[in-house]
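Here's the structure, in structure tokens; my notes come after.
As you look at this complex, bear in mind that one protein chain is not there, while each of the others sits in place.
Letters are used for the chains, namely A, B and C, taken in the order the chains are written, and counting of residues starts over at 1 for each.
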Amino acid sequence: MNPLFASDNVTSACPEVMDALIEANSGIASAYGDDEWSSILKTKLSEVFETEVEVYLAVTGTASNALALSALAPVFGKIYCHELSHINTDECGAPELFTGGAKLNPMKSVNGRIQADELAGIVRGSGNVHVTQPSVVSITQSCETGTLYQLEEIRKISKIAHDNKMSVHMDGARFANALVSLDVSPAEMTWKSGVDVVTLGGTKNGCLAAEAIIFLKPEMVGNFPFLHKRSGQLLSKMRFISSQLNAYVSDDVWIRNARHANSMAKILSEGLNHFSNIELAYPTESNEVFVYLPRDVIDYLNNSGYDINEEELDGKAVRFVTAWNTDLKDIENLLDKLAQKYS
Amino acid sequence: MNPLFASDNVTSACPEVMDALIEANSGIASAYGDDEWSSILKTKLSEVFETEVEVYLAVTGTASNALALSALAPVFGKIYCHELSHINTDECGAPELFTGGAKLNPMKSVNGRIQADELAGIVRGSGNVHVTQPSVVSITQSCETGTLYQLEEIRKISKIAHDNKMSVHMDGARFANALVSLDVSPAEMTWKSGVDVVTLGGTKNGCLAAEAIIFLKPEMVGNFPFLHKRSGQLLSKMRFISSQLNAYVSDDVWIRNARHANSMAKILSEGLNHFSNIELAYPTESNEVFVYLPRDVIDYLNNSGYDINEEELDGKAVRFVTAWNTDLKDIENLLDKLAQKYS
Amino acid sequence: MNPLFASDNVTSACPEVMDALIEANSGIASAYGDDEWSSILKTKLSEVFETEVEVYLAVTGTASNALALSALAPVFGKIYCHELSHINTDECGAPELFTGGAKLNPMKSVNGRIQADELAGIVRGSGNVHVTQPSVVSITQSCETGTLYQLEEIRKISKIAHDNKMSVHMDGARFANALVSLDVSPAEMTWKSGVDVVTLGGTKNGCLAAEAIIFLKPEMVGNFPFLHKRSGQLLSKMRFISSQLNAYVSDDVWIRNARHANSMAKILSEGLNHFSNIELAYPTESNEVFVYLPRDVIDYLNNSGYDINEEELDGKAVRFVTAWNTDLKDIENLLDKLAQKYS
Partner (left out) sequence: MNPLFASDNVTSACPEVMDALIEANSGIASAYGDDEWSSILKTKLSEVFETEVEVYLAVTGTASNALALSALAPVFGKIYCHELSHINTDECGAPELFTGGAKLNPMKSVNGRIQADELAGIVRGSGNVHVTQPSVVSITQSCETGTLYQLEEIRKISKIAHDNKMSVHMDGARFANALVSLDVSPAEMTWKSGVDVVTLGGTKNGCLAAEAIIFLKPEMVGNFPFLHKRSGQLLSKMRFISSQLNAYVSDDVWIRNARHANSMAKILSEGLNHFSNIELAYPTESNEVFVYLPRDVIDYLNNSGYDINEEELDGKAVRFVTAWNTDLKDIENLLDKLAQKYS
């Protein structure tokens, strides 16, 4: 079976990242992030985000998100997130482990995105010892349905969060895809819109395994280095993660990778939407395409060598994900295959 | 400052591992360990250990040890270990986090190794609800003082553990160094001597970041896959870790790397011991050399560009660690430098 | 301010319980539940539930519920419950603490009760490492809206739970109130309908502080005694809790207490419902009455010495709770007061 389109994490790493990794593999270097590559990364990301940031690294999104939340929520905290958010559905309880038991408060809203108004209506209990304390609002950009928060929405959500003394976390597993789609700057999409901590994903967009927890307000770091260490994400040879991200955010690598993925998704989305029997589940705004596929079509494709599954979202939809190196020919093949079925 | 000899984690990865990583970076592959490289690794490690094993990967020793313990100890469990063991002193509480609060019971014994007799004398409380329940004995091979458990010692410890319904964990951060020094097989040093789970380190001996939690009795895996996932160590692009370890345990790469490191340590140890003012803190049995250095000698070396610190062990000693690629010339330079001081 | 009707936990203990407590305060007794009163309690509860049960005690519902869940859910478990359930809204994260991070999956259903069909539709992910594992269904009887699960509903829910290898927990903080209202036996309402563990509340219905975690299938106890101890609920002088519950379930004390509370609630409910401006938020089926009160009426009552607050349920409603010793005159006074307002 061919996991093509199954996810952007089935891809290899891009040449720029791989070259940087190979380059970093030379000589001795101080361990645990006290190396040159890690130092450069902090500087680079401060430039990219146009503000002094503090950076900690992880090798999975599971860990980077859970760690970010552990920095922002006390053990008795409450974290508002969308019901479909990855932290709520796909981490086997990692946020609960890393935070020591904070509670996720899942929200239902259209298109997989938290609505500011709805958030405003449910935040409560501050100071009441019987209730987990409102601590964090976590949004995913681009989100789990492949759609995007507009800056205006982020600002509204952040305002509600901050008005209620909560922090704002952005799960940026597909941060770059959102960036190019909205055509905004990293600063605009984060701290200028009220985001406090972003977990920047590299793995899905060209890295081998590299995620960054970025504190946009360094004073919020607090005791995080200890939480980071005891979580098992402080690599001794940290240069091998830092170097990946150095290459990733240099020379527009991440932007180019994301742009390609998004444009491939657009072609795929339009191609699929063209079939009368296929309906888009969500608008295609980044590199994920969700469609409602009839059961027999799913079977037909799987019999043709694909590995396609329905996911449980608002309803059951099939997800196709494009990546930094998606080949246009693979999209054409898929569409041809469907055309044969529907002809 | 030059972290030469500071640890074996300041080194780069060896060519065989790097080549394997580059080779793995091609095409698409199923995520989360459902890839060819991971499948091969399981087969290879079963061959290496001469028994069917189950394998889970991690990128730090912190995580692999804490995860292994979480598989073996309940939240109310007690883990017997040496006071100087890495899990007790250097993980900022990771074992407590991953196990959900199990208690480490540190033991003082000579040369950093648990003594079987001492262990037998302190195991108690089984079935008594007031007492954390004896669950695991964890030993490090080679251990934190650079000395080795003889197979006979491991067997005795394992017997006591099993007689008390406890499991035996081996922290194998420097497993290969022990293997070549004892000149025994992986099977002999582990399950044939009673070890149930070994955490095999690759990072310090030639990998970039690769550690394996190896269940030598597959039936002990239980719910481990869920613990593994929620700990943030289930990489999406797992092939990049599996491929490292594939190369590492193939063609005697790990053995050759460890043999070199050990032989360099021997030369360094003998060279240091030759000075009348320098005393070995522990016998040099693997790739770590511990010596008592007068304060002025430490200062002298640091002023000469080294980065040397005393560590708190039984007393304060200075640790020199050799690695798979230690250059004999660097040892000679160090000894020359000392000779100048002492001449 | 007068907390009359604020909750059933503002009441004193009933004479039978108090007498038993005083009687137990005599002579020496073995500690930690190894006493005569605790032994008798186990026998009594086995009789009451018409099956051999295992019993552990706690002094708060917070603890007894969280403990019960910790016996049934692994750290990576998922617990299905109603969104309004006490374990989800009022324990400041105790279930997460005691279970080591299991996740509550809140469900919205009418009248504060889980619907079997809805449950069937959302249970998924068993065996998928990315997903917290379906482990427990927790229902509250009588539930947080004062309504009741019919036996038929409990059986349906239990069947779905067991078909999916989950356990069934019943939060019985107001167990007796449900019992008398449904006019069924403890056995019928629990294990005969598929409930595995019930947390039986005594505190709200005549005890000082006494809650029991009752394993209706003793083989499910497993390691619970250790979880119980380390939670801080294993009292040294346990006889003082056991004796309360001994009196509570003897001579129909709990039944009579609950019957009185329920009948008072019925009178209050009908009285309130009689006013055209007051609407019942839920049917009154046990000892809690929920009404939608206009804001000015709330203010009017509070200015008259009551202490009334709106609670966030499906909408905002005011809760009146009656208890084992509610005085009919107090109800009449309240209704008179309202009549003056509305006349």
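The working rule: contacts are C-beta pairs under 8 Å (C-beta built on N, C-alpha and C of every residue); 3 or more make two chains touch, one makes a residue touch a chain.
Here the structure is a predicted model, which means the values were calculated and not measured.
**Student:** Return the single residue from B:41, B:69 or B:102 that touches the missing chain.
**Tutor:** The single option touching the absent chain is B:102.
**Student:** Could you tell which one of B:35, B:91 or B:144 touches the chain left off the display?
**Tutor:** B:91
**Student:** From the list C:72, C:94 or C:331, which touches the chain that is not on show?
**Tutor:** C:94
**Student:** Pick from B:41, B:58 or B:75: which residue touches the chain that isn't shown?
**Tutor:** Result: among the candidates, B:75 touches the missing chain.
**Student:** Please output the residues of chain C touching the missing chain, sorted low to high.
**Tutor:** 2-4, 6-7, 9-13, 18, 21-22, 25-31, 58-64, 66-67, 91-94, 97-98, 203-204, 208-209, 226, 229-237, 240-241
**Student:** Which chain A residues touch the hidden chain?
**Tutor:** Counting only chain A, the missing chain is touched by 32, 74-76, 100-101, 129-130, 133, 223, 225-230, 234.
**Student:** Would you write out the residues of chain B that touch the absent chain, in ascending order?
**Tutor:** 75-77, 89-93, 96-97, 100-104, 106, 124, 129-133, 312
Here, only the chains that are shown with their structure count from here on.
**Student:** If you take the mean of the Cα atoms for each chain, which one ends up farthest from chain B?
**Tutor:** C
**Student:** Quick one: compare the interface residues of chain B with those of chain C and tell me same or different, with half as the dividing line.
**Tutor:** Since more than half of the residue numbers are used by both chains, the interface counts as same.
**Student:** Return the distance between the CA-based centres of chain A and chain C, expressed in whole Å.
**Tutor:** Each chain's C-alpha centroid was found; their separation is 41 Å.
**Student:** So what's the Cα centroid distance for chain B and chain C, whole Å?
**Tutor:** Measuring from centre to centre gives 50 Å for this pair.
**Student:** For chain C, which residues are shared contacts with two or more other chains?
**Tutor:** Each of 75-76, 100-101, 129-130, 133 in chain C touches at least two other chains.
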